[in-house]
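Quick one: the structure is below, and I'll ask about it shortly.
One protein chain is absent from this view; the other protein chains keep their places.
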Amino acid sequence: MSATQCAVPPTPAITPDLALRRLDDDIFRPMESFPTRRWWFAISITGALATLFVVCVGVTITQGIGTWGNNIPVGWGWAIVNFVFWIGIGHAGTLISAILFLLRQKWRTGIARFAEAMTIFAVICAMQFPLIHTGRPWLAMFWLIPYPNDQSLYQNFRSPLEWDVFAVGTYGLVSLMFWYTGLIPDLAIARERAVHPFRKFAYGLLSLGWRGSHKAWNHYEKAYLLFAALSTPLVLSVHSIVSFDFAVSHIPGWHTTIFPPYFVAGAIFSGFAMVATLIIIMRKMFRLEHIVTIEHLSAMNKIIIATSLMVGYAYAVELFMAWYGGVAAERYAFMNRAMGPYAWAYWTMVICNVVVPQLLWFRKIRRSVVLMYPVVILVNVGMWFERFVIVVTSLHRDYLPTSWDMFSPTWVDIGLFVGSIGLFLTLMLLFCRFLPTIATAELKAVMPGSQPSHGVNHA
Amino acid sequence: MLDANAKTVGMVGLYDNVDALVQAAATVRDAGHKNWDCHTPYPVHGLEKAMGIKPSPVPTVILTAGLVGLIVAIALTGGLSAIHYPIRIGGKALLSWQAFVPIYFELFVLFAALAAMASVIFFCKLGRWHSPLHDSGIMKEITCDRFAIVFETRDGDESHEDIRAMLEETGCRDIRPLLEQEDEDNSII
Amino acid sequence: MFTKQFERRVYLALGVLVFAIALGGSFGVYVLWPSNREAGYEPKQPIPYSHKLHAGELKIDCLYCHAEAEKGPHATIPSVATCMKCHEQVQTKDKDGNLTEGTKTLLDHWEKKEPIVWNKVHDLADFVYFDHSRHMAADLTCQECHGPVETFEHMRREYGMKMSWCLDCHREELSEDDPARQRGLETRGPIHCTACHR
Partner (left out) sequence: MSEHHGTHHHSHEAMRLLKEAALPTHIENFAVPNGMTRRGMLKALMGASAALALGVPGCERKPKRKIVSRVVGPEYQKPGKAIYYSSTWTEGTCPYGLIIKAVDGRPIKIEGNPEHPINKGASSSAMQASILSLYDPDRLRAPQRGGESVSWEAADSEIVAAIQRATSVVLITRSSLGPSERAIIDEFRRVCPQVRHFVHETIHDTPRRTAWKKIYGTDGEVLPRFDKARIIVSLDADILGTDGAVLENIRTFSEGRRLDDATHKQAQISRLYTLESTMTLTGSNADCRVRLRPSQMGGVVTALRLAAAGDDHAMHDMAAKHGLPRDTLVELVKDLHANRGESLVVAGPHLPASVHANVAMLNDELGTPGHTLGWNPTPATLPVTDPGEVEAVLGQGADVVICLGVNPVYDWPGGNFTDLLGKSGLSIGHGLCSDETSSACSISLPSSHTLESWNDAEPRTGLRTLCQPVIAPLFDARQEAESLLVWTRSLAGGKAETGEQEDWHGYVRQRWQAQLVAEGNSRNAVLAWEDALRTGGRIRPNSVAFPSLDRRVAEAMVATTPSGDGDYELVILPHPTILDGRFANNGWLQELPDPVTKVVWDNVATISPETARKLGAAEGDVIAITVGGNSVDLPVLIQAGATDGVVATTLGHGRTRGGTVCVEAAGTNAAPLLGRSDPAVPRVAVGIGIRKTGDHRKPVRTQKESSMHGRPIALDGTLDEYRHDAAFVKHRRHLPAPADLYEPYDYSKGHKWAMAIDLGACVGCSACVTACQAENNIPIVGKEQCDAGREMHWMRIDRYQDGTPDDLKIHHQPMLCQHCDNAPCESVCPVNATSHSPEGLNEMTYNRCVGTRYCSNNCPYKVRRFNFLRYHGARLRDPVQELAFNPQVTVRGIGVMEKCTFCVQRINDAKYKALNREEILRDGTIQTACEQACPAQAIVFGDANDPDSRVARLRASQRSYHVLEELNVKPNVTYLARVRNRASGDHDVGGHDDGGHEA
């Protein structure tokens, strides 16, 4: 715990000398005023993309997976790439809200809510893909869940995909509950600030009658802490289990024991990059630069460097183990990644994920919104390609050369990916309009002078 | 907001300073009051001690639920795979528990988290939308930046004057009656 | 806004919602549950043929009409010629001395050489490969699956005939000294997938 505290030097939670009332005003103003032109413009674009997603889902379900580029041997294509990509994005939120909470990183408070919302929306996007990627989603949505049935037949609990059902389902549900628990006091603030009766009614209903009673705060804090304690192993387990989809199989390039930690590191890496990507825009759009400060961004950048190095290490170890292990098919798989027909994807991945983030070692880049923005964007790109490299280049050439083949995406593949970004951003924009983007009550608790001066800090 | 039907059901002392609140709470605790509570815009550390609140039972509840989840997971995976319909899969044993560990873990977490959510709602007494704090116009302040000690005197054991005196003693400058709007319409709909 | 009445209304709404979901859900599940949907199917047939009369009172052996049950996958339903083996002679008449509706229809079909199109009562999904002969050879009675047919005035589907129902028998464990154990069988019937699906 203390080690991490050292690794990330104490970052102030908030710009000092901010009155509580002004804090409320700053955070709640955007959701109380009529949306700006820029917001309407943004949501019309993302909404169009989300519609594209719906169209592509419709095409997929009615016409079949054949509308994608998948084939035998590449049974999984972009859908699973997107699934892992979004699940990875989803990890930053829980990490920030749970792990950094347990590690008492107070600076997390400024970005936790936003990151958690991102988690939930990313998980929503992610969950679409395993379902629509099945050949018969209308059956998969039932048959993957153990409920009493007339066939007397249940699931194969040995399958990593079944583990996924439990892991992603649990993760989505727990993240949602965790997020909602955190939202309750802030919804109460919104309720009190609301003028329009409908807003008051809606926020009032959702805040469940929270009134800041300290008896409630006492239970609430314990539950919140335990939520964090549960979410921490959960967040690590989810990407580990997602990595089991690959690691438990025995396709060369998939069957790798390093996958669980490698995937978790990659998830944190991509998650932080995505948080940075979005929060930079959000803080500018809603003028919250004094709440989400450059210190926050800098701290995130440091985590990005750290996880980039972990991911880079994983790449190197994979190559080493393939060589050192001496299994011909394994060696070939990695040679093929770096030198085969999809080498461009591999090197895009390496450059975006390992080379480019090293720029953040420079203080100037790390602390400049303009300079760091291209870096975090490239990390997002690189992490998508990492999943592409894992899924497609491993599958397209496995044991028997006679079944080797290439994968090329179709418009539906592209539409689903771009559309899922649209869906995600649409949900983010709606979130920014209707819910407090900063954990206000929590932020108040960590503001200077907010806690009794003589008391012992019991956090 | 309030009309003639409003009824005084308690007393409220409002503070601008968290230290003052904590001190006041300790005073009230020592005075042996029963129906009182502090309302703060954010969790104030050490206040539970000052108020003399017992530790929360939430951790026990959550752990118990988690263990129930674990047992459910063991029963679900083993029972369905090995007893209910033993199907040979991939040469693995019918009770290949190693392969079920992820499910054990996930159901442990899921049950525990559901219990945590339920605990928040149950122990924090959520789902009670009505409060005299709304009627008294205090809610807005205590969710923003002020701190309150609230006494409920519905049972009539304590006199408002005694409470006011005690609050003044703690240095409270803003002491108000807790008012409740009488319902004109007692029908459900 | 947040009066006691508000609270009561919210509780009422929630209560109604939960009740509606519970009631509607359980009703829906019951109705849609496949075996509930299938069991009791009793369609109207072109001839009001009575198993109660033929199999029950007259004690005609099932295999007389459903001749292939012992020999092949399908029990088969009899040809019109089979009916006529008896009905050449036996022609039921009502009080007024007219042929009964059913007999008349039968004779019509026979004269016009027209096949009779019945509504199929026991119909399994196409991906289920059920073999009557195997079950007959294993000494199952017809009634175990088709119910007390000899008491049915109109043919109906007695059981849902869903997979769990088949498995109820197939799963019964064999005794330790059962000769079938030598064939690697541990239960009364095979329970692996390709026993029925292929």
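A, B and C label the chains in the order they appear, each numbered from 1.
Quick note on the criterion: contacts are C-beta pairs under 8 Å (C-beta built on N, C-alpha and C of every residue); 3 or more make two chains touch, one makes a residue touch a chain.
Bear in mind the structure is a predicted one, so any value in this text is a computation, not a measurement.
Trainee: In the intact complex, which of the depicted chains does the undisplayed chain touch?
Mentor: It touches the following shown chains in the full complex: A, B, C.
Trainee: Pick out which of A:74, A:322 or A:445 touches the chain that's been left out of the picture.
Mentor: Candidates A:74, A:322 or A:445; residue touching the omitted chain: A:74.
Trainee: One chain is left out of this view; which of C:99, C:124, C:140 or C:169 touches it in the full complex?
Mentor: Per the contact definition at the top, the residue touching the missing chain is C:124.
Trainee: Contacts of chain C with the missing chain: which residues?
Mentor: Within chain C, the residues that touch the unshown chain are 41, 43, 68, 71-74, 76-83, 109-110, 113-120, 123-131, 133-134, 137, 181-185, 190, 192-195, 197-198.
Trainee: Would you write out the residues of chain B that touch the absent chain, in ascending order?
Mentor: 87-93, 96, 98-99
Trainee: Give me the chain A residues in contact with the hidden chain, please.
Mentor: 63-67, 69-76, 130, 133-137, 139-140, 143-144, 151, 153-156, 158-162, 165, 245, 248-251, 328-329, 332, 395, 397-406
Keep in mind that, in the parts below, only the chains that are shown with their structure count from here on.
Trainee: Which chain pair is joined by more contacting C-beta pairs, A-B or A-C?
Mentor: A-B
Trainee: Of all the chains, which has the CA centre nearest the overall CA centre?
Mentor: Per-chain C-alpha centroids ranked by distance to the global centroid put A first.
Trainee: Rounded to a whole Å, what is the gap between the Cα centroids of chain B and chain C?
Mentor: Each chain's C-alpha centroid was found; their separation is 57 Å.
Trainee: Calculate how many whole Å lie between the centre of chain A and the centre of chain B, each centre taken as the average of the chain's C-alpha atoms.
Mentor: 30
Trainee: Which chain C residues sit where two or more other chains touch them?
Mentor: Only 1-2, 10, 167 qualify.
Trainee: Enumerate the residues of chain B that touch no fewer than two other chains.
Mentor: 85, 87, 128-131
Trainee: For chain B, which residues are in contact with chain A within the complex?
Mentor: 18-19, 22, 37-49, 51, 53, 56, 58-59, 62, 66, 76-77, 80-81, 84-85, 87, 89-90, 92, 96, 99-100, 102-103, 105-107, 109-110, 112-114, 116-117, 119-121, 123-131, 133, 139-140, 142-145
Trainee: So in the complex, the part of chain B that touches chain C is made up of which residues?
Mentor: 85-88, 128-131, 134, 181, 183, 185-189
Trainee: Considering the complex alone, what residue numbers of chain A touch chain C?
Mentor: Counting only chain A, the residues touching chain C are 149-153, 197, 200-201, 204-205, 209.
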